[in-house]
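For chain A:
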Amino acid sequence: MTQINSKIPEGPLAEKWKNYKDHQKLVNPANKRRLDIIVVGTGLAGASAAASLSEMGFNVLNFCIQDSPRRAHSIAAQGGINAAKNYQNDGDSVYRLFYDTIKGGDYRAREANVYRLAEVSNSIIDQCVAQGVPFAREYGGLLDNRSFGGAQVSRTFYARGQTGQQLLLGAYSALSRQIGLGKVKLYKRHEMVDIVKIDGRARGIIARNLVTGKLERFAAHAVVVATGGYVNAFFLSTNAMGSNGSAAWQCYKKGAYFANPCYVQIHPTCIPVHGESQSKLTLMSESLRNDGRIWVPKKKEDAEAIRAGQLKPTQIPEEDRDYYLERRYPAFGNLVPRDVASRAAKERCDAGFGVGNTGLAVYLDFADAINRLGKKVVEQRYGNLFQMYEKIVDDNPYETPMMIFPALHYAMGGLWVDYELMTSVPGLFAIGEANFSDHGANRLGASALMQGLADGYFVLPYTIQNYLADQIQVPRFSTNLPEFGEAEKNIQDRINHLMNIRGKRSVDSIHKELGHIMWEHIGMARNAEGLKKAIEQLKALKQEFWTNVRIPGQGDDLNIELEKALRLADFIEIGELMAHDSLDRAESCGGHFREEYQTPEGEALRRDDHFPYVSCWEYQGDNQDPVMLKEPLDYEFVVRQQRNYKN
Partner candidate 1 sequence: MDKNINITLKVWRQKGPKEKGAFETYKLNNVSQGSSFLEMLDVLNEQLVNEGKEPVAFDHDCREGICGMCSLYINGHPHGPDSAVTTCQLHMRKFDDGATITVEPWRSAGFPVIRDLMVDRYAYDKIIQAGGFVSVNTGGIPDANAIPIPKKDADLAMDAAACIGCGACAAACKNGSAMLFVSAKVSQLALLPQGKIEAARRAKAMVAKMDELGFGNCTNTRSCEAECPKEVSISNIARLNREYIAAKLQD
Partner candidate 2 sequence: MWLLNSSIGRKLIMSISGVFLILFLLFHASMNVAAVFSEEAYNAICSFLGANWYAVAATLVLAAGFLIHIIYAIWLTLLNRKARGSDRYAVNVRPKNVEWASQNMFILGLIVVGFLGLHFTQFWYKMMFAELMGHHEVALGSGMVSPQDGAAFIRYYFSNIIVVALYLVWYVALWFHLTHGFWSAIQTIGWSNGIWLKRWQAISNIFATLICLAFAFVTIFFYLKSIL
């Protein structure tokens, strides 16, 4: 059986990264110019990596599916980015950020990676400020911080409710500078549809030009995938409409392990579903939980009256409100980690206390904050979020509590990578949300931005050299090699096949059905029976898709339905792998909650004796079950505990 080698450097935790950097191989400037790197994706991880690699002297080919690199979905992150600066003098440190992240991830992340993440977090803030990112500041001119879930210190840097936007625009500006200098070649409206391997190493990609519909070939010495997560498999999520798992899935099919697919994050504060035509869910930043209090009515009859429209939330007296997070988790209150907050909301709604006309919502109330701080301060802090809410729901959150409900948000799972962020395919790297490495079973708020930028600015530009140092003698590849031809033919056949089905159902209708299966059985609460059922249903759905989908237009032309169909084909398979992984992991941890494994109080019950490992799935062929390899998570520095946010 294949052994998993995560290449973690020797030495004490705090010195591993330094040791690695001191001893890794580097590529000299003259040789960098002779090496080409493909970076797929232009989000925080992709843009920062492409810019940094190009600044160092490599030739970079950068791809995005949107019309501009600035559209990548990192832009939608609202709340902030964590860093262990301890500017607030509240006792923060690299170790504490590391520890909070490990604990928040329910002890399912790799210690060395997380420590490195915490270590470079401070440089990210410095870098962004130098780029002109307008972080929030105090009157004294220094940077301001806010608190986020799962931490007892204020370490989150923010730019109003648009932190992701500002960080991405920072990375985008660095990338644009390199494009302007001619050192990065940008391919916009191009979607990676396959990886090309030569002699076992990743040497290029096939991309579909979304405007012309033509397949194009690109060769390089290494390929970096920074294509985000796969939670759009659920159809409804907070991800952008174009966010997809296909690039990562092609890597998986070419031999890269897919790690922990069952770990997906359900974000507690999203705007509830309004009806059948809903296309995506809108997140309300976690930062709202700094000042907002979450509650449902204490009495079932009140909840029923609200659902029937006979009672308004403002009419419920204080003593009849159940601030269930404050009740259940006194120490962290409304700022418990996301998985905990989401499950608690589901628990209340399942028990019949939900509000909104569907009963699938809870209140997030700012009345106290407005009384305490004044409307003006609340407006300064959350004005744009309140405005966003009002535009969507047509309710004024200054006057009546917001309604929120959990929604799919982030994939902790992803391509397996070693300490160098290289997948199990040599020369193929995965960074940002596309990899699995740093968040374990649950990601803390404001950590995704941190990880994306850490990978792109400060980790990959080092580690990729350790690989490329051996490649300096390798000349540039021709895209006329048979490997490219074969890969292109395969994808062309796939497109032809899809175009020729000419069935009866639209891509979206099948995607919605997929979403229902996923939410029902592989969502917030899972059990063996449901998962087995889901596997059956997904098999049937896959059959339905491949025999009954209808795609108008031509395959070799701009075709939005074909784009969606290619992604959906992969989403169905990702769903299947998620089901397998969820079934296999007979424990509850982080975002993965198995109903069979919970404490008497309904908290997640981790089983460290059975599952202290990363599940790495290896593709075996289209109609064969994948094989699971285990990367043991030996904790050398932290003692695993049951997570406790109560006291």
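Picked so that all candidates are chains of the complex that A comes from, given by their letters.
The definition used in the following text is that a residue touches a chain if its C-beta (ideal position, glycine included) is under 8 Å from a C-beta of that chain, and two chains touch if they have at least 3 such contacts; residues count from 1.
Note that the structure is predicted; figures quoted are calculated from it, not measured.
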item: Options 1 or 2: the chain contacting chain A in this complex; value: 1
item: Residues of chain A that touch candidate 1 when the two form their complex; value: 48, 51-52, 55, 66-73, 75-76, 85, 87, 123, 125-143, 159-160, 162, 164-166, 169, 172-174, 176-177, 179-180, 188, 211, 238, 240-242, 274-280, 282-283, 387-388, 391-392, 394, 457-458, 461, 506-509, 550, 552-553, 558, 560-561
